[in-house]
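A short write-up of the structure that comes next.
Only one protein chain is missing from this complex, and each of the others stays in its spot.
Chain IDs A, B and C follow the sequence of writing; residue 1 opens each chain.
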Amino acid sequence: MTLLELRALLPLLLVALTILAAMLLAAFCRHRRLLFWVYQLGLLAALLSLGGNLGIQAQGLEVTPLLRVDAFFGFFAALFILVAMLVGLMAAQYFGRREHLAVPLEESYVLLALCLLGALVLAAAQHLAALFIGLELMSVASFALVAYPCGGAPASDRLQLPSLEAGLKYLLLSSVASAFLLFGMACLYLQTGTLAFARLSLPPDSTASGLLPLAGLAMLLIGVAFKLALAPFHMWSPDVYQGAPTPFTALIATLSKGALVVVLLRYLLLSQALQIEQIATLLMALATLSILVGNLLALRQDDMKRLLAYSSIAHLGYLLVVVLAAGQTVSSEFALQAGAFYLLAYSLTTLAAFAMISALSGGGDENRDYRLHCYRGLCWRAPCLGGCFMLILLSLAGIPLTVGFIGKFYIFAAGAQAGLWWLLGVVVLGSALGLYYYLRIILILLQQDDEVSDLVFHNGRWLVYGLTLLLLLLGIYPLPVMQWLPLL
Amino acid sequence: MESQGLLIPIEHGLLFAAALFCIGLAGVLTRRNLLFMLMSLELMLNAAAFVFVLAGAVHGNADGQVMFILILTLAAAEVALALALVVQLYRRRRSLDIDSLDGMRG
Amino acid sequence: MTAWLGWIPALPLFSSLVLLLVGGRLGQRLVTLLGVGSVLGSALLSGLLIADFLAEGAAVTTRQLPWLSSMGLEVAFGLYFDGLSAVMLGVITGVGLLIHLYSAAYMAGDEGYARFFGYLNLFVGAMLLLVLADDFLLLYLGWEGVGLCSFLLIGFWYREPANGYAARKAFVVTRVGDIALAVALLIMIQQFGTLHIQTVIERAQLQWLGSDWSFWVALLLLGGAVGKSAQLPLQTWLPDAMAGPTPVSALIHAATMVTAGVYLIARTQGIFLLAPRIMELVALVGALTLFLAACSALVQHDLKRVLAYSTISQIGYMFFALGAGAFSAAIFHLMTHAFFKALLFLAAGQVILSLHHEQDLRRMGGLLRRLPFSALCFAIGCAALAALPLTSGFYSKDAILLQAYGLHGGSLAWWLALAGAAVTALYSLRLFLKLFFGEAVTEPSPDMRPTLVVPLALLCLLALFGALIPQPLGAVFAPLAATEVPAAVHGAILIMPWLGLVTGVLLWRYGRGFRQRWSDSALARSWRAGWGFDALYDGLLVQPLLLLARLNRKDLADRPVQFVAWLSARGHAWLSVTQNGRLRRYAAGIALGAVLVLTVVTL
Partner (left out) sequence: MPFLFYLCALIALLAAWQVIRGVNAMHALLYLIVVLLAIALMFFMLGAPFAAALEVIIYAGAIMVLMVFVIMMLNQGDSAVGQERAWRAGRIWRGPALLCAVLLAQLGYLLLPAVVSADAAAVDAVAVGRALYGPYLLLVELASMLLLAALVGAWHLTRVLKHRPGEEV
């Protein structure tokens, strides 16, 4: 391993160093604030090293057969590190005001950093083994995070059971999906004798080599679709979203889905799997189902976290449009940029939404805090927070002046360029359904309410303000980010 | 390593793996006891691992066994975490019935 | 110096942001300081810039801020400053500052004091953005911004339902014009891929020579201008807009916003000159509007409505001048009109305030001795409005009629404009006499706070001597060829106002019976109702729409929509059943999905 390769891997090494430092600190000197700063500074260092490596990223460097450090990696790694930092901040605030759970927070930083490491590996992966290890690293760390409140002092059953239930469901179902993924990979490996993305390419006319590679690809996609919570593999996501502590729900919704989309794009493009007609059809079916099922399920949902889970199913469906468009040579470049921007917009908006509901929760019973009627009249009781909430919802719905609109605009442009008219029709239908339930929440926010609900406003509000401002800023002036969008 | 013919036709190995996989899946779908579910999951993982080793043998390279070792790692990690959760569940519920965990729905 | 250009709109915008967000918590003194101070800052900066410009004389553009670059459309925002902008800047910040000062006293004690200044500052910022923009999109932003502020300020006292209705009417009617403008912008994007004003005009002159595009784009731009400037056929909103506070009427609905249409046409003259038929249309619209509105002004009972119709009429003069090709005369009149109309409105506010919010002319009269200062202001304002010699209005109206004659000869529009001058003088006199002579009906309370007096005094000076302010428009508009105007025409132009005045005095002294009969006649009633345009639109558009809505209450077109809603609800219910929280069910879902996926792949 040359020095240059080590330099290219510096962000990953720094994250790994943060993990070790945090773990040792947690073992010997349990100090909440110290660990928080070690985590944040370590990640900041990783972010800065990413900036220092721009030259290498621009040229693209293959580091062992597993990883490839290029501009594509650089953009998403920066996004993921940022997301992880924000989630760390949210977690500190969230558990800071749940003293009654008596959960030690120290290990969560180790697990968060591990999760991030997995995401970074995925962003750089160009080999199925790297895909697998990154994915599992991320998953295993997030199983523990989902069930996090169960560790520590035994609080009452009522408080900890949801996260335990969510953790178990996530772990078991995810293992089933992993088995599918592995079986698929094994079939592909059997066919081609290699695990590298670029050499996994299959002849478009698959009949010559039998159906084995097709079966392998399909099972691989089943595993990936599960992790992305695409319909019909979506059923775990609402339960897990609801049961997990809110900051870690945000992590699952943004980081793990984002990393998977990135690696999926890289894999499908390098192996030219999208040229195979059946795979394109399959992805189209998954996209259609996800958009319809996600939006329909969210329609009358009463729990904010479940609603966000359903809406993110639909959002991932929209992203598949970009993935499909990336497979066509006419629209490949633009679709990649569209995907990058949409992922950014989605991550920011989702983080903002979870930061918001995290800031509004903690008043009483954990599971009742996220009921929609708790938010009734928020706009009158706390106009600033209410306004932010509305903006976040509008961004989720893709209304102009927010970053969500630009993201959706990109999706449409990419889809139109690729001629995916039918799918775009579904996107329009889904967006219309989406508008209904987002506006429904806005109406709830605006309702006048005589009885005062026990909603309390907590110290997470500055994070919400910051993120909302960013949403607005990028919605009005997206050019700086547009210039950074990477190509593969 | 001298080249030699594979012991059995590849199809037979694949068929065995597919059968093992489906048996494991059936176990996950039908059992209510968490421990049985975990064991069924191990079956599914083993089926995948078997295909990797088989393919490695077919192509005569080490990637298959490397992947097998990774699967081993994953199995260890998952079992450790799953058992931790099982213990927690049992501590609270005195039961390993997975169907009793339906507090969240809708 | 150009580096400071951006601060001119930024100052009031920033202050409005502060006032709207936290204004409620600031004291009245601090609100005044911010609200008036920011406009004062803008005015001082504008003054410096204009002085600089008069010395240097070159148009300047600030650095362009790229905003959007996508699929052939490049949008970058910058500010453009030339002679036309300079005049507009002077009018907006100058008159705006005086009106802000006046408002500080006029609105003192109102519960929405901070909100008022927040809106007013927002308006000034948006208007400045409108006149400084070098890009049609930024111009459109300002255009809609001032429309929004107008809506907010007309309905400022929102507890009164009528005010809300007036605000809505203004918003909806001007929206008709805005849509035309938006379509024009879309055509420009489609044709040139840019919205940079100078570039668009240059390319239009190269590409559109002899094509139909210039006709349609000019027509659409005219549509936008007509809506914003309350010209025929979209003039009906302005009289109702008088529901807002009087300083608002002075600033927005007399001096600045309503002249945005004039500015737009002047700014895009390059496109209009390519479409001579549209130019004629502009002149005709202006002439008709000025005459009809002047007739309406003659018979109004409400003090502010007289002024509103007079505003429509005066803007009609500007449109007439634009259509005739006398651009600089139009801008000249825009400026002088801003002075004397702001003066009239503020003085009217004074009178209304001292008469305890009485606006009906029939319950006024004999105020000459009781409100001498207001009388003086009105005398100067009305004289300028009637274009009597030695006032600013005289010079500008004279310039319009003379130049238009030189360019167009004695067309119908010109004769209408000439006749309008007499009617203008007549209603000016009527207003003055009704207010200050005759028998006193209501006892006024004299109220002469210095903050009210100073702006009025300054505006009096401007209304008298404003015509002396130099207008650096030479570089913007092509100079007119000097033409011989017959002495008879010149004489007619000079005589017209006097004709109106003499008629008025005669009627006042000897025609009491005639005035009574005339006031009750059908024609007067129709004029009072704005020539029945409101009734026409009501019958033509509103009522049929309501009728259709009533007929359609349970219509067929709803059925498919309801079906979709029903289907969605059923789909939701059905899918919700699958989320039953059972882990094994979810695993079965995965297995089922796997079977489906493999089926899709196999097929």
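Going forward, contacts are C-beta pairs under 8 Å (C-beta built on N, C-alpha and C of every residue); 3 or more make two chains touch, one makes a residue touch a chain.
Please read these numbers as outputs of a predicted model, since none were measured by experiment.
Peer 1: Touching the absent chain in the whole complex: find that residue among A:Ala46, A:Val69, A:Met90 or A:Leu114.
Peer 2: The single option touching the absent chain is A:Leu114.
Peer 1: Since one chain has been left out of the picture, which residues of chain C touch it in the full complex?
Peer 2: Touching the chain left out of view, chain C contributes residues 584, 588, 591-592, 594-595, 598-599, 601-602.
Peer 1: Tell me where the left-out chain touches chain A, residue by residue.
Peer 2: Here the touching residues of chain A are 1, 16, 19, 23, 30, 63-67, 99-104, 107, 110-111, 114, 117, 121, 129-130, 133-134, 136-137, 140-141, 143-145, 147-148, 150-155, 187, 190-191, 208-212, 214-215.
Peer 1: If the hidden chain were put back, which residues of chain B would touch it?
Peer 2: Interface with the chain not displayed, on the chain B side: 1-8, 10-16, 18-27, 29-33, 35-36, 38-40, 42-43, 46, 49-50, 53-54, 56-66, 68-70, 72-81, 83-88, 90, 96-97.
As a working rule, only the chains that are shown with their structure count from here on.
Peer 1: Between chain B and chain C, what's the gap in Å when you average each chain's C-alpha atoms?
Peer 2: The mean C-alpha positions of chain B and chain C differ by 75 Å.
Peer 1: Just curious, how far off is chain C from chain A if you go by their C-alpha centres, in Å?
Peer 2: Roughly 49 Å, centre to centre.
Peer 1: Going through chain B residue by residue, note those that touch at least 2 other chains and give them in order.
Peer 2: Those would be 25, 28, 98, 101, 103-106.
Peer 1: Give me the residues of chain A that touch two or more other chains.
Peer 2: Residues 168-169, 172, 176, 238-239 of chain A each touch two or more of the other chains.
Peer 1: Which residues of chain A touch chain C in the complex?
Peer 2: Spelled out, the residues of chain A in touch with chain C are 168-169, 172-173, 176-177, 180, 211, 214-215, 217-219, 221-222, 225-226, 232-233, 235-236, 238-239, 278-279, 281-282, 285, 292-293, 296-297, 299-300, 413, 433, 436, 477-479, 482.
Peer 1: Residue numbers of chain A touching chain B in their complex, please.
Peer 2: So the residues of chain A in touch with chain B come to 128-129, 132-133, 136, 140, 143-144, 147, 150, 154, 157, 160-162, 164-169, 171-172, 175-176, 178-179, 182-183, 185-187, 189-190, 193-195, 238-239, 242-243, 301-303, 306.
Peer 1: Which of the residues in chain B end up touching chain C in this complex?
Peer 2: 25, 28-30, 32, 98-99, 101-106
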